[in-house]
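A short write-up of the structure that comes next.
Complex shown without one protein chain; remaining protein chains in place.
== chain A ==
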Amino acid sequence: MNSPDLPAASEGTRRLTPGELQSVAFARAALGRRGFDEEQVRNFLTYVEREFVQLLSERAALADEVNRLRSQGAKGASNVMAPEDAHFQAVRILSQAQQTADMYVADAERYTRELSHEARLHREAILSDAKGRAEHILEDAHRKAAAVADTAVRATEQTARPVPHQGGLPDTERHTLELEREVAYLRTYSDVYRTHLRSYLEALLRNVDEWEASERASLPR
């Protein structure tokens, strides 16, 4: 699953470079899942972590080296540089190590910021998609129900026509007609609504399962 852009976590001798941090690219997650490919992101984090640990132990080694040099200098060994120079050199080396560490931290922070930003955009897109769908379901249910109700009314009117009254239907019949229309509307409406809602909720449940699984997998320890 490793893309060629991602440094393989098993290459022990390679060192992380700022350029790599800037240019790392993750594959999109597998079909049906959102975000980046998890395994790649995790591998990459492991890789960065190992670099940090190495950096820290290097720094500790440097400090030891400084102490050794200073004690040598104090002993007045002739083939050793002056304590003053050794000190400046140590300061310079430590400064460089610190700057490298700072750069890694800054790169890592920028990287997570971009990642979170994208995740937020995804979230908003999903939400507005869901809202759109919901409105579509309601509209659809309404449209179908209205059509069924109209058909029902026309059918009743036609059965009623052969018995003409003076100027139209009596109130009771008109009322029955209206009720039948409403019943037909409601039946169809709830039918369509239920069907849509069921399939939508099932899809949501699948999403929640997926989310839970990926969160569990990403938790440390």
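Keep in mind that, in the parts below, a contact is a pair of C-beta atoms (placed from the backbone, for glycine too) under 8 Å apart; a residue touches a chain by one contact, two chains touch by 3 or more; residues count from 1.
Here is the rule we go by: contacts and distances are computed from a predicted model.
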Chain not displayed: protein name in its UniProt record ("nitric oxide dioxygenase", "ABC transporter ATP-binding protein", "Glutamyl-tRNA(Gln) amidotransferase subunit A" or "Phosphate transport system permease protein"): "nitric oxide dioxygenase"
Residue, one of A:R15, A:K131 or A:R198, that touches the chain absent here: A:K131
Contacting the left-out chain in the complete assembly, out of A:Q22, A:S71 or A:S95: A:S95
Touch with the omitted chain, as defined above, among A:R15, A:H117 or A:R154: A:H117
Contacting the left-out chain in the complete assembly, out of A:A29, A:L45 or A:A63: A:A63
On chain A, residues whose C-beta touches the chain left out of the figure: 52, 56, 63, 66-67, 87, 90-92, 94-95, 98-99, 101-102, 105-106, 109-110, 112-114, 116-117, 120, 123, 130-131, 134-135, 138-139, 141-142, 146, 178, 182, 189, 193, 219-220
